[in-house]
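Would you mind keeping the following structure in view while I ask a few things?
Here the complex is missing a single protein chain, while all its other protein chains stay put.
Chains here go by letter, A and B, matching the order in which they are written, and residues are numbered from 1 within each.
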Amino acid sequence: MKIKVPFSAAIAILFGLLVLAGYFIEIPWLSDLHNMFLQWAVILAAVALLVGIANLASVHWTKASSEQNGSFYSAVLIISLLITLIVVGYLGPTAEWSLWIFNNIQVPVESSLLAILVVVLTYAAMRLIRRRLNLFSIIFIGTGLITLLGIAPLFGVVIPGLHGAFGFRTLIAQIPAVAGARGILLGVALGTVATGLRILMGADRPYRG
Amino acid sequence: MDEVRCPMCGKLNPEELDTCQYCQARLKPLNISSAPEEDAEITSSSASFNETPSQKKPPDQTPALPEWLQPDWLQSLRQGSGTDELGEIEPEDQLPDWSSQEVDPGDQETESAESSAPEDSSEKPDWLEGLRAANQAEPETPSEQDSESTYSEEMPEDEIPDWLQRIRARQSSDEPELPLEEPDAESAEFLAKLRMSPDADETDSSEQADAEEAQPGPDEEDSQVPDWLAEYAESGTESTPPELPDWLKSDELPAEPEDEEDSLAEFPSRMTPSQPPFTEPFLEEDIELESATELPAETPPDKPPFTEPVDEEEAEGEIADWLADLEIPAEQEEMTSLPVEDEEKTSFAFEAEPAEDQPDWLQDIEIKDGISPKEDEQDQDSELEVVAPFTLDEESADLIQEELPDWIKEIPATEAQTEAEPSEEAAGELEPAELPTWLESMRPIESVAPSAPASDELDQIVESSGPLAGLQGILPAEPEIAREMKSPVYTVKLQVSENQQSLASRLAEMVKSEGIAAPIPRAPTISSQAVVRITIFLILLVSVVWPLYTGDLGAPAPELSPEVLDAQLLINALPDGGNVLLAIDYQPAYSGEMNATTASLLDHLMIKGAYLTLVSTSTTGPAQAEQLVRYVNNQMGHQYRDTSQYANLGYIGGGLSGLRSFAQSPQQIMPYALNASTADESTVWIDGRLSNIQALSDFALTVVISDSPETARNWIEQVGPALEDTPLLLVVSAQAEPLVRPYYEGYPKQAKGLVVGLSGGVAYESSMPRPGIARRYWDAYSYGIPTAVFLILIGGLVNIVLAYLPTLKPGQGRAKR
Partner (left out) sequence: MSLADLSLTDMLGSIIGFFLTLMVFSYAFGDNAMFRTAIHIFIGVASGYAAVVAWYNVIWPQLIIPMVFGTQADRIDILFPSVLGVLLLFKASPRLSPLGNPAVAYLVGVGAATAIGGAILGTIFPQSLASINLFDQQNLQQGGEYVIQLAKGSVVLIGSLATLAYFHFGARQYPNQPAGRPKWLEGLAWIGQIFIAIALGSLFAGIFAATLTALIERVDFIIDFIFALIPS
C-alpha cells in the first residue's frame, strides 16, 4: 500500500504546530495536547530505537551467515548482542551483571577509544601548522596551546599571568571565547528555528521514503 | 597499299573495306533506289568510291557520302554543277562502261530491298533520296562519293567517260524506276556470277547496312538514282551486258592514280568526327531494312560493310583505266591506301553472289576476313577486289590536291599502314579508334580530359511496347519520378579504415580502463606516519605513567574559580535532605574525566543528605548513574544504595521531546525507579521521597552532568524554563566549556554554577576536606598537558622546517606541502 506524501506532511504540520503553540500559548487544553503529543513522541522514539537495533542485528546476522569478509566480526557482534539482551533484559539495566557488563566491557572500550584519540589530536595539531599557516590557523592553534598550558601547571609549575583565576587563559576563556561561542550559539539557534519552520511549513519533508 | 580515310573518324582504312575498321562507318556509301539494277549500280559504284584504282571492287558498291561529310570543295563543286544532293553522280560518261552494264544481281536485290523499304523521308539517307529523285526527275548524279561526277560537268564533253554519258542520257529520258523484283536477265546473270562466292550475299548485305550507317544525311528523296546506275538497271533488262573493261577482265585491280587516291583520302580526313556517330542506329536500320527488303538468309545483319578483305595485288590490277588516269600523288596514294596485308584485304562488296553467278573478275576477288564468317570459304573465295568506281581526272585531282591542307599531305603512308588491322572479330565489335600522332598529341591529359559520358540508364532500357518497341535509348513516357524503382538498399555496415579501427580500439581501451580501479600501491608495514604516532603515544604514555606510578608529585591545585565557587555555594545552600535532580548525561568514554570531576560534588551532595533523583537522556545513563553512585560510595564511604537515598529513574527517551515532556510532567514520563528492589519501592512519585514533587521546579537543585555542549544546551533550553527558581548547576567536560560558559556568563545566568573538567573537579575537591580521585589524576595531568604542548610545538616546527627547507637551498623550487 502506497501512502501519499501529503498525508504524512499533514501529520507533521498539524502536530508540530500544536506542539509549537503549546510553547507560547498558555491554554489548558492546549497544554494538555502539548504534553500528550510529546508523550506520544517519546513512545515512538523508543520504538524507532528498537527498530534501528533490530535492523543492525539483521544486517550483521546476514553477514555472519554468509562467507564474506568480516563475517567473524559480525558473529562476535551478534553473540555479544544476544548475551547482553538476555542478561540485561532478564536482570534489569541496573542489576549486578548488567552493570558488570557495562563496567567491564563497554566502559573500557569506550574509554580506550577516547584515550587513543589524544595521539590523533596531537599528530593533527602538528600537521596543522605545516598544512595551513594563515592568520586564523595561527590564532586557532595559538589559543588552543595557551588554553592547554593554562589549564594545569607546567610540570607542576604555576606560571603567573597564565594560570589562575585572572590569568591569560581565564581571560581568553571568559571574553573572546565567550563572544565567539555566544555568536555560534545564536547562529545555531537561528538555524534551528529556520529549519524547524521549513519542516512545519512543509518545505522540507525528510520523512519520505 | 592504298588506304581510304574514313569519313567519320578520319582514320585510314584499307581500300578494300566497305566499313571503317575503327568506327564501323560506311566507307562506301550505299545507294538505294526503286530499281534494283540501279540500286545495284549505285551501291557498287558508291562502294568503289573510296577504293584505290588498283583495287577491284564492284562498281555499284560505293555508297554516297552524306552532305555533312562532304568536304567544302566537293560541295562547292556540286553547287556549281547545280547538284547538292548526296551521292549524286553527275557525269555519267565518267563512269566506266562496266558500271553501267554490269549489275550485280545480288546488289540488285539488295538495292531492291532497300528501295522497297518504307520511303520515310526521316529515315532514308539523303543520298538515297537524291538518287531516287534523280531517277524520277532529272538526270542527277547518283553518288556523293563520285566527285568525278561533280567535276564531270565542268569537264569537256570529249573527256567525259562513256559510262557517265550513258547515265546522263538515261536520266534525261525520264525513265521510271525500275522495279526491284524484276531484275534484268543480263544483270541477273551478272549478279549471279557475283553470287558465285558464298559470302557475296552476306557481303552485300553488310555493305548495304554500312552504307545506310555511314550516310545519315538530311532527309531527301531517296529515289534519286544516279544516271549511271539507272543506266545499269536498264541495261540489265533491255540492253546487252556492257563490255567489261580491261581491268575487270583481269584478276588484278587496275592501278589507281595516286592523285586520285589522295583526293579520295581527303574526305575522311576533313569530315571525320571524333567518334563514329550513328553507329548503332544505322546498324539497326540496316537490320530493319534488310529484314524489310527480304535480304538473303545468308546475309549477316550485323556484319559491317566494307570489311571484306581484298587481295591488294589483285585489286590494284583490276582498277579501271579511268581510275588509272587519275594522277594521284604517291603520298596521297599511300595515305589513301588501305592497310591491307598480304593475306587480308578489305572489300567494299556488299553482298557476294553465288560463285556460279559472279563474273570472273568478281570471283577472283579474294574475300578476306572481316566479312566472311567462314574462314574456309574465305580462303577459297576469290578476292573481291576493291575498285574505285569513280576516278578523278587530272583536273579534279589537281583541284583536290590543291585544296588539301598541308598537314594531310605530310601524313606519311606508313602511318596509315601501321594502323589497326581489321580482324574478323573486330568486324562485329567497335574497336577503339586509333588517333593519328598529330591528333594524339592534341589529346588532353586524362586528368582534365572530359571523361566519357556515363552510360545513361536510359540507354539500357529497351522499350517493350508501343511503336518504339525494341528500340533502345528511348526517352520514357513517364517521368522518372513516377517510375517504379526499387529503393536503394543502403548497407548498414560501417566502412572503417584500418587507421580508424586502430584509433577506435585505442579509445575503447581507454574508456575500459576508466572503470577499472587502479591498483593501490601497497602501503609499507610501518609508515613514517605510524612511527610518528607511536612515538607520540609512547611519549605521552611515559609522561602520564610516571606521575601515576610515583604518586603525588605535588602539582599545585588550581585556584577556585568563580564558577566553581558558585557551584559550591549552591550546594551549601541546599537544605538538608533536599531533592536534587541529577542528570547523568555523559558517555561511558568520558567516565574517567566525569567521574573525577563529579565525585567531589556528589560527595558534597551526599554529605548534605540530598535525595538524588537520577535521570538521563542517554541509554547508558541509568548504568552510568548507578556506576557513579557506587563509585562515590566506594571512594567517599557513603551508603547511597536504595531508593531511600536516591532514585534512578532511568532513561528519558525522545531527546528534546522527552526532556520537554519530562519538564512538563515528570511523573508520567518517569514513573518508576530502576534501582527499586521491590515494586512498591519503584513508585517513588507516590509514596517515596518524590511524592511532593509535582514539577521540576519543586526540586531544590538541578545538576546537569554532561560531556557534550549539545546535551547541556538541551537541558538548558527545554528544562531550564520549567525550573523557574530552581538553580541549575552544570558539570561539564573540558570540551564543553567554551559553548556552555555563555549560559553562565550572561545576565540573568541560565546556569548558576559551572564546574569544568578535571581542573574544576580538582578545584572543587581542593575545597572539600576529603581528597578525591581528581587529585590523583592532577599530577599526571600537569605533566601530560605540557608534554603534549611541547610535542605539538616541536613537531610543528619540524614540519615547517622540512616543508620550507628545499626553498632555502638555491636553485630548487618551492617545497611540496
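Note that a residue touches a chain if its C-beta (ideal position, glycine included) is under 8 Å from a C-beta of that chain, and two chains touch if they have at least 3 such contacts.
Bear in mind that the values here come from a model prediction, so they are computed numbers and not experimental data.
Engineer: Among A:118, A:133 or A:158, which one touches the chain that has been omitted from the display?
Structural biologist: The one listed residue touching the chain not shown is A:118.
Engineer: Looking beyond the chains shown, say which of B:4, B:605, B:684 or B:716 touches the absent one.
Structural biologist: B:716
Engineer: When the complex is taken as a whole, what residues of chain B touch the one chain not shown?
Structural biologist: Against the missing chain, chain B presents residues 530, 533-534, 537, 540-541, 544-545, 548-549, 589-593, 595-596, 619-620, 622-623, 650-653, 655-657, 660, 669-672, 674, 707, 713-714, 716-718, 720-721, 733-739, 742-743, 745-748, 750, 756-759, 776-777, 780-781, 784-785, 788.
Engineer: Just checking the interface: what residues of chain A touch the absent partner chain?
Structural biologist: Within chain A, the residues that touch the unshown chain are 1-3, 5, 7-9, 11-20, 23-24, 36-51, 53-58, 73-74, 76-85, 88-89, 92-93, 96, 98, 100-119, 121-122, 125, 136-137, 139-148, 151, 172-190, 192-193, 195-197, 199-200, 205-209.
Just so we're on the same page, only the chains that are shown with their structure count from here on.
Engineer: Quick check: in the complex, which residue numbers of chain A touch chain B?
Structural biologist: Counting only chain A, the residues touching chain B are 31, 34-35, 38-39, 41-46, 49, 92-94, 98-99, 102-103, 106-107, 110-111, 113-114, 116, 118-120, 122-123, 125-131, 133, 141, 145, 148-149, 151-156, 158, 163-165, 170, 173-174, 177-178, 180-182, 184-185.
Engineer: Residue numbers of chain B touching chain A in their complex, please.
Structural biologist: Checking each residue of chain B against chain A gives 529, 532-533, 536-537, 540, 553-556, 558-562, 587-592, 619-620, 622-624, 626-627, 630, 648, 650-655, 657-658, 660-661, 664-665, 668-669, 674-675, 713, 734, 737-739, 741-742, 745, 757-759, 778-779, 781-783, 785-786, 788-789, 791-793, 795-797, 799-800, 802-803, 817.
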